[in-house]
Structure formats: C-alpha cells, structure tokens
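For reference, the structure discussed in these notes is given below.
Removed from the display is one protein chain of the complex; every other protein chain stays in position.
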Amino acid sequence: MDINGAFSQLIEVEGHLIDSMILTKILDAIMDLQGSFEILEFNVGKRKEDQSYARIEVYGESQEHLDSILRDVFRFGATVPETLEVSYSPAPRDMVLPDDFYSTTHHSTSVYMGGHWVEVEELMMDKQIVVEPDAGRARCKPIRLVEEGDLVVTGERGIRIRLPERPRGGVGIFEFMTSDASSEKPSALIIKNIAEDLRKTSERGGKIVVVAGPAVIHTGASSALAKMIQMGYVDAILAGNALAVHDVEYALFGTSLGVELDRVSGKREYRNHIAAINEVMKAGSMKAMVAKGKLNKGIFYQLIVNDVPFALASSIRDDGPIPEVIQSSVEAQSLYRELVRDADYVVMLASTLHSIAVGNMLTSRVKIACVDINPAVVTKLSDRGTSQAIGVVTDVGTFLPLLVEALEKSQAPA
Amino acid sequence: MDINGAFSQLIEVEGHLIDSMILTKILDAIMDLQGSFEILEFNVGKRKEDQSYARIEVYGESQEHLDSILRDVFRFGATVPETLEVSYSPAPRDMVLPDDFYSTTHHSTSVYMGGHWVEVEELMMDKQIVVEPDAGRARCKPIRLVEEGDLVVTGERGIRIRLPERPRGGVGIFEFMTSDASSEKPSALIIKNIAEDLRKTSERGGKIVVVAGPAVIHTGASSALAKMIQMGYVDAILAGNALAVHDVEYALFGTSLGVELDRVSGKREYRNHIAAINEVMKAGSMKAMVAKGKLNKGIFYQLIVNDVPFALASSIRDDGPIPEVIQSSVEAQSLYRELVRDADYVVMLASTLHSIAVGNMLTSRVKIACVDINPAVVTKLSDRGTSQAIGVVTDVGTFLPLLVEALEKSQAPA
Amino acid sequence: MDINGAFSQLIEVEGHLIDSMILTKILDAIMDLQGSFEILEFNVGKRKEDQSYARIEVYGESQEHLDSILRDVFRFGATVPETLEVSYSPAPRDMVLPDDFYSTTHHSTSVYMGGHWVEVEELMMDKQIVVEPDAGRARCKPIRLVEEGDLVVTGERGIRIRLPERPRGGVGIFEFMTSDASSEKPSALIIKNIAEDLRKTSERGGKIVVVAGPAVIHTGASSALAKMIQMGYVDAILAGNALAVHDVEYALFGTSLGVELDRVSGKREYRNHIAAINEVMKAGSMKAMVAKGKLNKGIFYQLIVNDVPFALASSIRDDGPIPEVIQSSVEAQSLYRELVRDADYVVMLASTLHSIAVGNMLTSRVKIACVDINPAVVTKLSDRGTSQAIGVVTDVGTFLPLLVEALEKSQAPA
Partner (left out) sequence: MDINGAFSQLIEVEGHLIDSMILTKILDAIMDLQGSFEILEFNVGKRKEDQSYARIEVYGESQEHLDSILRDVFRFGATVPETLEVSYSPAPRDMVLPDDFYSTTHHSTSVYMGGHWVEVEELMMDKQIVVEPDAGRARCKPIRLVEEGDLVVTGERGIRIRLPERPRGGVGIFEFMTSDASSEKPSALIIKNIAEDLRKTSERGGKIVVVAGPAVIHTGASSALAKMIQMGYVDAILAGNALAVHDVEYALFGTSLGVELDRVSGKREYRNHIAAINEVMKAGSMKAMVAKGKLNKGIFYQLIVNDVPFALASSIRDDGPIPEVIQSSVEAQSLYRELVRDADYVVMLASTLHSIAVGNMLTSRVKIACVDINPAVVTKLSDRGTSQAIGVVTDVGTFLPLLVEALEKSQAPA
C-alpha cells in the first residue's frame, strides 16, 4: 500500500469548507502531524451560497498516531460518518475529571446522545461537557464546578463542532480589519464602523458588554464611557477594583492616582486614592454612596442609576478592595460568566487581564472589539478567527470621546 | 513683603541633598505648586562623604495652599524643626480610616511618639500607619486590615522620611542601568552583573525572591529557573496559578498550553492544560504529587524538595485554579507580604500583574531587577528612583539560561 | 439569471489549492468585492502529494467591477484558460510608465510571450515587468530604472503567478512559528532550529544574507556576529552607516555611543562616536584601516578579511557618513538588490528600516528569520505567508550569542 499509515478513519465535513478555511485547517493538521489522507468525495458548493461536503480517509502509523490526528481534526468540525453515541463517565470526585475527558473549543458544539444531536449549553473554551442523558441536556462546566458523579464527556466521538462561517458577500468592519495584519488603519473610519455596529446591535435588542481597565480613567476617557452608559449602549460592565476606585476618586476629587485630570498642574495628591477607598468603606458601597448623594457622576454613578449590572473582580495588586469587588477569583468568574452568557458584542478597553479572562468565556459567535495601545494584547485577543474579533491599536483616551461623537451622529437619523 | 505667600512654615532637611536630588525635588515641588521659598541656611557637604543640611522657609498663599505644598515636601524627607508628636486617631470602624489619615511612601519612615523617633515596621507604599503608643511601636497597615479602634496616624507632622542615598563612588549595575534611558544595553554584561549581585546577596545570607509569570514556561526557560532553585538562589517564589499549571503540564507532558517545548512539531494537545490541572486535583496538591513520585522535575518540584516557600495568587483568568493557589485576593496579598517582608533582592520575570503587586510592597531599600520583553512593564517597575530598580528589556527565554550560565561561572571560584 | 453579475470570466487555477489556501484566497477575494462565482469543475488532489485543479466562472456587475475582482484573483495564481499573449507598451519617458502598467507580487511570475511561458527574472514586489520579446526575456524593474521605450507589461492577461506551496508533511521551524500567533515561544528551541537551517543552507552551498541594525552593537552582540562571519555563515551583510560606525567605535575604544560595553561604568565618552568616524575619514575607508592594521576586530574586520561583500545605505539620521556608506538611496538600493538577488536565507537583526527595504526585494521562495524585540517589526516582516518568514520576538543581545553556541554545536558532528 502506498499510503503511509496502516491505521485509518473515515471522516466527514460539511459547510463553507473552502472560503472558511475549514478544509485547509483539516488537511494542514493531518500533514503537520505527518499523517496522510485520501479525499474520497468532495462536492464543492458551486456558488457562494452553497455548502460543500467532503469525505476523507485519514491515515496514521499507529492507532495512537491516528488518534492524535483525529483529535485535531475534530476541532475543526470534522465528524465520523456513522454517528456514535457520545461517551461519558462520572467524575470520581468533586473537581476531578475522568482521565480521558473531552476538552472544548469555543465553537458551537453538539453531542450525539440518545439518537439526537444535543447542543452544548453555556459553551466556553478549554472546559468540559457534562451531560444529563435523561433530560437530553449537555452543559459546559469548568473543572472547578464539576461535582462527583457528574457525567463528563470523554473521548472524541459523538461530538460535532460548527465553525463560524465567513459572511457571504461584501466586507464589514470585522472582515476589513482582518484582511490585513498591519496596525496602520484609518482610525476615524474604524470608530465610525464600530459605532454603527453598536447602534445596530442595540436597536435589535442585542446585549453589549464592556470590559474596561483603569487606563480608561487615567487617560481622561471616563466621562465618555459614562456618557455611553447614559445613552443606553452598555448592558453590563466587567472590570476590576481599580476601575471603580479611580472612577470614585475622579468623581470626588477630580484626580486619578492623585493626578488632576482636567487641568495641567503639579499637584499630586497621593492620598486621594486611599481617601476614595475610605469614602466607599464609610458608606459601605458605591451603591450606598449614590443613594446618599455622595457619588453623583462618573461611570459607576451612571451604572447604578441606570440599573446596569457590573462585576468587579479583585486581583493581587488591589488597594482595598472596596466592598462591591469580589475577592474570590472563583466567585468573580461565576459572575463574569453570568453577565457575558448572552452577550452579542463585547467591547474590551485597555485591560489585558480582564479582556483575556472574558475572551476565554465567549463562543465564536460573539463579536469582539478589543481596544488597546499595546499591540500584543490586541493580537492575543483578535487571534480568534476571521470575522469574530477586531483589534484596534489605539489610545483609549482618544478613542472613547471619538466613539461617543460617532454614536451621537449615528443615532441622529434614527 | 516681597514674598508671594503670607502663610509660611520653616522646614529642615538633611542628607546628601544635592546628588541624591532631595533638595531638587523639594524646590521643584514648591515651584510646581506655585509656592515660594527662602533658603535660610544651607551647609553643603564639602566632600562626597559629607552630609548637607538646609533650613528653608516655605510660603503659600493660604493655609490650605501651604499645606498642600508641605504634604509634597514632606514626602521627600523634609521635617519641621520643632519636632511635634505624631498625631493619630482611632479608626471609627473596621476598614474605615479617620478622614485626615496619613498615606505612606515606600521610603523608610519614622514617627515621633512619646519623645522618640519610632521606625515604622513593615513599610509599604500607599498604606496607613497604625501606632501603639504604650508599646512604642508603629506599623504599616493596608486599609483592609485596619480594625475599629486602631490608632491611625493623621496629618503630616511628627513624621520623618529617609530617601535612599546614592552610593558614594563608582557605578554598580543599578547606577549603570539608570544613567541612561535607552533600552539598548549590553545584554551579556547586564546578565553577568545581576548574577554577581545575586551571588553576593546569597553569600551574605540575603533573601532573594523571584516573581514569575507563565512566559517563563512558554519561552522554554523553566528548567533554567528550576536550576536556579536547585543552586540555592531562590528563597521564595511569588506567582499565579498559570505558572504552576504550565510547570506541571511541562513536567508531565512536555508541553505548555499544548505546544511541545523541546521539539518543533505540529502537535498541539489542547487538553494537556486541563489534564495537568486534573492530575493535581486527583492528587490533592502539587506537594502530594511530589510525595507520590508523580511530579519529579520542574520549578515546583524543586521548590517542594528544597523546602522553598511559594505563594500563588489566583486571578479572574485562571483555569482551575489548583488547590495550592489562594483564591482570595486579600489572603494572597497577606502571604505575598509575608514572603517579601525581609527580601533583599527581588527578580521579576515576565509578569506585569504580580510584579506590580510586589513592587507596591517593597521599601526603597530592596533591589529590584525587572525582566520583561515589554518596555512598558519595565518602565513602570523601574521608575522608582536611581539605584533601587533596574529594568531589563529582554526575552526571558534567552535571559534565564544565560543567567544560569553566569551564576555557574560566578560560583566556580568560590 | 440568478447570478448577481452579468459580466463574467472563466478562470483556472492549479496547485495545492486547499491546504495552501489558494482557493480560499480566491473565493474570499471574490466575495470581499461582492462578486459571485460558480465552480464549474473541481478535481481535488486525493492525497497529500496530488495537485488540485479548478475551473471557476467569476461574475461581476459591470466590466469594471469584474476587472477589479480579476486583478485580485490573478494575484493568487488564477489564470484564464485561453492563454493570451501578455500585453505591453513602451514607457513614454524615463521613469514614466504606461498608465495601465502591471504591478508585481513577490511570488514567482511568468508571462506568456511568443507562445511560451517566460519566467520573470529578478522578481520583486510592487515593481514592473519589462519584456524583450525578441530575446524571449522578461525582467522586473523598479519605476526609477525604467527607460524610455522599455516594453512595460500592461493589463492582467498572459501573466501566471505561482504561490509557494506548503511542505507536504511534518513541521519545520517555519511552520512551527506560524502555526500560532502567540509571541511566547520556546526561545532556545527556535534558536537551535534556525542554527540547523543555517548549517543546512550553508552545506548545500546556499547563500545567507544578514541585515543588521546598530542594536547588534549596543546590546553587546557584535562579537557574536563577527564570529558567525568568521565561521563562514554570512555571505553578505546589508546595513546602514550606524552599524559600521558603532562597530569601529567598539573595536577602537570598547564603547558604543560612548557607553563601555564590557564593564559597568559611569564613563561615557560622547566624542568616541565622532572620533571613530574621524579615524575612518583619516584612513579613507574601513578597508584601508584593516590594511594599515588599525582595525583588527569586529564585524567589519571579519567581513573585510574574509572577503564578504557588504552594502551600507545612508539615511537622514547619519553622522558622517563614512566613505563606504552609499549616500544616494537609489544607488544603495541597487547594491542591496544585487547582493540579495540569489539569497536563500535572510536573517534580519534589529533593523526596521533595512529589514523592510530588503523584505520588499525578496521573492516568496526565500526564507526569512526576522529577530526584533519590537513585535510590530516582526509582524510586519513575517506577514508574508506561511512557510516563508518567521518572526522571533527577542533581544538580539541574548539571541546572537545563543545562536553562535548552537551553530558551534550543530557543526561539531559534521
């Protein structure tokens, strides 16, 4: 036999195989791992609306070699033709998985159970799938939440992944940004397009979540973000202690980390930072400060009076933290997950830590605009496949005021 | 009167006023805030060993203006001549400060209490001072640990700060690095000098603390760090969940986030990351894995068999986290503080979050070498005054192996 | 008719259409520009060695629309089935092109002329093709070198492009690096692989060209580069005035821009930089200095004694420049082009300006390793298609000594 590999498996794959690069990824993965393949059938979608279909025999040199190839290939949406029931076994203890557990991608995933394809709920990347065969349900769970006896999906069979498709025509801001790796893009045009996307998302009742770092305050953009909230463009904010503390400091004293933000001065009141924390401690919470009239402008004032939910996660570098900040990373993750669960559009503003945390919680269906002056952060986040994420390498202190201007203009005709 | 400012205060300052720029900072601060001054007396140290002494009348336009000037001036070590007792008042509730609390710098600080200067213990930046007048003790506390009734220092009087002095002659690696802002420095020379500093610190019984991010593993430098521990150059490690998880993943599977680190291959076992967590979960801890012979190389293996303490802080982006990681940010800060308390030399490796957290806990007496490929991190950390911190903009994956080579050579003659 | 577009053109394409993403790029381009297509025939290569073939009808709404689509599609290697003779017309004046001139890609290109496919010589990106129909030759020329009457290729017909193919199996360092965008890669492993590639290139008589910026000297890596030259791993060096001036400064005085590179000191002899230039001016050239025994170590010493050619291009920021530096940018480009013409492997070291200049002169067949601490430079250069270029985000001061160590080990068994 002229094929290098005595062990083989037939796989199938369907969709916009060529332009969404699904088939490319599958063949690349096989060759990267030194396997072979034979394309037994390939019905190519003739026109841009049509789907393609391929049947491919994959060859490896040993069963183990073949299995390692298949693990990769399945991540790109290939399935085996004879649909097998998904396999699972009970978690031996709380937070312990069966050894051959299945690890998820961030693409839509279904499991074949009881003769039907069941969509996995609450999908996130690098997590496990827990099934309830009687209820016909499958749910994604992080290892920490796995309880003894949970039926955890194992192996690679009976699982089907759907990669996001490339839009069938024309170029939106997402395709525009990813069509070229250069960071030198027309800033005003990008901002105008993000504003339009946000307006459309908002008009059709979509959920917009903002992830924000403290640089939003330091760069003087907090009133722009406060304005966005007031205009109704923010459905939840995910951040850390620093965003809240600096926002309160600015609202109370006009400074951020002691530096005056509205005039050029040599004044630096180092203690304002702790004084802001102290005011929250005295009142008991930012909510209580708003109720007592002690906090009457800024991001958190707007969030509270407009009943927009927020989740603040603590980190090792926090001063305070103030009461509304969740000290347990595990509890903070739960609340983050809850707030982004049905997000349609996530805007990430100058926060590596929280942006990457949130990125890991999003399926490939959610649009992401990641804004940071550091190209490394933007690359990390936007490296999630064409047409899901755009990275804007810019200064959040100039970006946000221009975005609010564009939102105001965008709304005018409505 | 020709002085612009009817309100005035006499201040004194002593030390190497000129070359350590203490007087510069004081006069700059006064002028930045549009105050005036008259230097009433200035005895300049004639030779490089001699201290200088200055008496200066500071003028402001109002008592408030004068006070804001004095607050800045005191941060640079100025005192008032007639030493007043430090003032303090009880914290009204847990985690709530008196309104006019004093906020610390990271320089050695004493308070004048019961007629004596009392050195503030456990000094950290942007914290408060709690005094026990009967015991003649003063201690630094973060707001979160302040308890109802704690006597918190208020105002600015009765407090004396000592800025670190510039070494009297010649140039060490710390002066070399800060003598010029350029990031283009002779790498091998810097590494050799850091190695020598570490050896000397170690030889005289000093404490070396390493702060490390997961890039240490991704860039293939984990065996170099493991070697440093084995050689006895690490007295504590401060890190997060990711360092431990990737270290275990590499020890068990040879991969980091699924990528093989020792050979160029297309293999990417995404699940290894969670599988490593699962192995720790099964064993109960990394310590238990070592005891059972399941973990037998890498950073944490070396830490555990050499009884080197470590503190792992959780963050919002953690998978797991594994059991030895502290989920509460407040508890993690406590353990971090405990482990760095008497550090002499801190090496920060490719970790923005943990490095900045630790930076805030260090007095200006502790040497810091901060290594990162991102100049922004290095700038942030090394911006702490001449001769305390050096920033090395380099790749940790090439830096650590060369540092270990230099340590081996440095030790040879000993 | 259900196709949106009344204007159409049949195209053909052949090669590893799927895994080299050729077909993906073609279909994406059509859809990006809101065109349509019908795949009339698609013979997919069944096994990894086999080539595929596709015939596609492309539709546009107007002839102009269709033409703009075709221009893009031809860049990815599509051709029209009935091979037309390439069209051309004479340049109306020196340095002036016919209006509908053809602009090249960096991929292997042929023109159909006199009934034969003629490979375009000296191919570079964004240049023009000048044909000599009688001689049956086609040559790439930059606009500046186009002379009145030169027959410049116009339109898009009769031109065939071959994209580089993805290797058929396994993963080399080039595939390894581009399989994942993250900059956190195992440094030592990458260095070892580049060393092996260089050794293999050298062993089979390939040409290795080094592009180097002055940071090579500032970071203390000049003796490593000098060693590489001595070992025979460098067939040409392309750089600017600064590399030579700092190399001479270091060889004569042990400093670079006045900073001592071999010991930590406060000495900074600002005038050494100009003094080095003055010594070259006195001798007349670096070559003359070597002949007189005045320059006896360093990069340029090794280049001169080993008869390795170099090209030094001047820039607006040069001091001097010294005699061997070419002051005219146009002449410098000519010499650069000459030296890289038959390069097989180009190593770019910490030089944005010269690296990008050279990048534009290379066809997609030449391997590129681009080393820089700034990820933006690396991204720019390595964004040239899988398996041509790798970007190594690291410190050249640690990279080069480790590369020389690896080259020494790599050679040992030979």
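Labels A, B and C are assigned to the chains in the order they are written; within every chain, residues are numbered from 1.
Definition applied: a residue touches a chain if its C-beta (ideal position, glycine included) is under 8 Å from a C-beta of that chain, and two chains touch if they have at least 3 such contacts.
As the structure is a computational prediction, the values presented were derived from the model and not from experiment.
Checked against the full complex, the one of C:Glu14, C:Asp32 or C:Asp150 touching the unshown chain is C:Asp32. The hidden chain makes contact, of the residues C:Gly136, C:Gly149, C:Gly266 or C:Pro309, with C:Gly266.
Only one of A:Leu17, A:Val96 or A:Ile373 touches the absent chain when the whole complex is considered: A:Ile373. From the options A:Arg144, A:His218, A:Arg317 or A:His354, the residue with contact to the unseen chain in the full assembly is A:His218. Touching residues on subunit B toward the chain that is not drawn are 3, 18-19, 21, 23-24, 27-28, 30-32, 34, 36-40, 42, 44-48, 166-171, 175, 179, 181-183, 375-376, 379-380, 383. Residue positions on subunit A in contact with the hidden chain: 170-173, 175-176, 179-180, 182-189, 191, 193, 214-215, 218-221, 256, 259, 261-266, 268, 373, 393-395, 397-399, 401-402, in rising order.
Against the chain not shown here, subunit C presents residues 29, 31-34, 68, 71-72, 75, 92-93, 95-97, 99, 101-103, 105, 126-128, 142-144, 240, 265-271, 273-275, 277-278, 281-282, 313-321, 327-330, 332-333, 336, 352-354, 356-357, 360, 374, 376.
By definition in this document, only the chains that are shown with their structure count from here on.
Subunit B and subunit C have centres, each the mean of its CA atoms, that are 45 Å apart. The set of subunit B residues touching two or more other chains comprises 265-266, 268.
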